[in-house]
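The complex appears here minus one protein chain, its other protein chains still in place.
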């Protein structure tokens, strides 16, 4: 089969690979739609180190091709969403409520990390009964593919932020995860959502997803702007959806004592992420800093799909571009250059088939 | 001043009373808009025992008339919402996170219970800095008055229900508290909301506030209908907004193992409220039963007012009737008869002034 | 192999059965020590309905005999504790944090319920990596066997009770689960533990495990006694470790507004378990009623074994009698008659081998 891989750091391309076989608890899925993630580009640049022809990608929906003997709830032909994170559900971390950390830090992240990813004609899914979810008939593949990572991660940022009903929230950066954090904050009952973003198109989408105010970095210090918008009180919760120490510092500064800083940004650089000591109340202001990796699992996927099925969320406006599977390299190039106002490129595996 | 009182069980009317004086921590408020609550009618019928010319009512907004020497944040002329529940914030229960229980079970409920209520020309408010909230300029009194009880109680039902993002919820009874529980469930990220209600007008409002499906008692057993709507799984959370043992039993029956039954109904009759033993998993199915009395307090009121100010909630469609203060007895009569499709009657203290 | 079974309701005895084989994720364990549980006796009496020669028992430690191909962390010869509850960790309920409810209400309870139990020469354990735990070298089998159910269940009662540091707790009934709830309350930082029990030997053990006061049913109404011991305030938390509606009613009555009633008693009789309406604050006193079934899983077992290993808990004083495997019927008879001050009978599978 064809697979779009990272040959090694900085080099990508298509290769021919053997079709995967399912173990007793696994499934093989034929992708229909996938999405390219900024983290895929980071991976190609070496963020997680060297790899050897590993298949890229982790956001996908498709059709079950075959299942292992122990799989009970799925069978060939089922339309399914595949979690970007596919935990080992019996692991100690999963038993303790941290499935994304199964087998070690970020251990639930397997696709394009410790095994082949999803930009291929067939995809191997571990613990299929636990890591797949049936897509409801009324939900299109191009919407469903957003539950696998963007909605799950962005919403988790909002859920972890412990937003009180009617509370105030600042969401730093309105990339697809930040946009879904904004949407998530609205779905958690926030009363005032401030989105921090400079790109006009993303500002517009932020408003669509629930932002009441936009703070533009180019208009001055975002901390001062947010404090001004909250009568100097600061927000109940700040969400870091970029992955920069500077942004986390700003999150701490704008959060009221007793509030929460919720991080889902991937911090890719530097030895330290810094907490500003005084704004943190010298370690006593009850400003908690919490983090998450995209929650996976069938129960989660089912619920996020329900939000699509009952029409509460529409992620498809984030899809700015569309490519056939054999054009995946072009999608990567555009994602890297961030040109043409790209937010999310959709890979359509069904084109030309 | 004039006050609308319960002379004794079953008898109401207007009486002349002395204007209240504020203690050092208190305020006196001149009402502008109030709402009649079903519980006011229960009180008149003797639900909380005999009273002697106690002023009725507990849902009100108005203007500060005077404040005590220790009050710092309010002054005469401020437009304010008054919490229906006005806790003693230094009490042991409040310190433990249960302000509505300050000084004993339901001890935060003072208006028309242990002191004069709000259907009067002047209203005494204890701990004014903690129990009043300024109404934003953009929020009208007739909307703001809903935060004092209906929104706070209904939303609490949803918050306590521990609804997972995209989860399923059944809300039993769509009176004003149930309607706000439905709205609250939507604001907590529910993915599928089932409202149980028989009255067509209330069914329509339930849809407005976020219900996806309506279950009508008259169409058969609501337990069976809800199980059918959830593929036999039951809901993640069930909300009891009526106050009947039968309804609570149905809530237990429709909730999946590991789910939550959230009660805000006032259970006014019988020696026992019953849990169905088998549906409760013989006491081992992790179906928790949680309860609440309307949360009060300035922090809560401010946040609920913010939801009105940013346009996320509009409670005014629940106001089906309007009366001048001197017509309060007519409002009570209608609330008692439940005729004319009444949901909430608004008392306008400013008419004729 | 020999197995001690329930032939049908009311009839027990030994039968010869085929040795079980492990599926790919499973293990076969040779028991060394087991305990008889009161619920085994209930099962024989028909509490969960008719069965056909099902092997009894669910509390066991032993040695791994063989494992399936997918098992990674255990191998033949390992000394292991087997959870009484052996969840399907990939199930929806487990993903939602309720593994004991996997596959339906109480679905994690498999031994002597939906499959053969542990009073046999070989025991089949599903999802071995997730449901077994290695016993530390310093912990004896006769102590370790208590983590499989009694400690896990009793401690869960205390953990769910949400006891504030220094808080007050009443534990109703001091059978082995109640005794471990008492111990658990002490380990959760309770400041005042009141144990309700009539049997002198159990009262003594309750003091050993942390009870400050004993309330004896025979000395009068336990509700009045507990209110007297708490200056009329009631307790922060009440634990139901018996399984009777009367006891649950008393738990509600002695719990302060805002407190928690934590149920681990198996309610085996009646159509309803009753909540006393007025003591429950007419459904508004924030007295939550929470329930649990014994938590299983390797992570849990490991932690409970650690408490034995560091000497913080000694459950062995609860073992009042000891029998060889072939005398299991005598143990059941004694457990049924409750004669001879029995608390827990240990079955020693190694005697006579």
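When the chains are written out, they are named A, B and C in that same order, and each has its own residue count from 1.
Criterion: a residue touches a chain if its C-beta (ideal position, glycine included) is under 8 Å from a C-beta of that chain, and two chains touch if they have at least 3 such contacts.
As the structure is a computational prediction, the values presented were derived from the model and not from experiment.
Novice: For the chain left out of this view, which of B:90, B:200 or B:220 touches it?
Specialist: B:90
Novice: Of C:84, C:120, C:307 or C:331, which one is in contact with the hidden chain?
Specialist: The one listed residue touching the chain not shown is C:307.
Novice: From the list C:155, C:209, C:266 or C:280, which touches the chain that is not on show?
Specialist: C:155
Novice: I'm checking contacts with the chain that's been left out. Which of A:134, A:199, A:227 or A:289 qualifies?
Specialist: Touching the chain that is not displayed is residue A:289.
Novice: On chain B, what residues meet the omitted chain?
Specialist: 23-25, 69-70, 89-92, 94-97, 99, 127, 129-131, 297-300, 302
Novice: Just checking the interface: what residues of chain C touch the absent partner chain?
Specialist: Here the touching residues of chain C are 155, 159, 164-168, 184, 186-189, 191-192, 212, 302-307, 309-310, 312.
Novice: Going by the touch rule given at the top, which residues of chain A touch the chain that is not shown?
Specialist: Touching the chain left out of view, chain A contributes residues 93, 96-98, 100-101, 104-107, 164, 240, 243, 248-249, 256-258, 263-277, 280-293.
Everything below uses one rule, namely that only the chains that are shown with their structure count from here on.
Novice: Scan chain B for residues touching two or more other chains and write them down.
Specialist: In chain B, the residues touching two or more other chains are 164.
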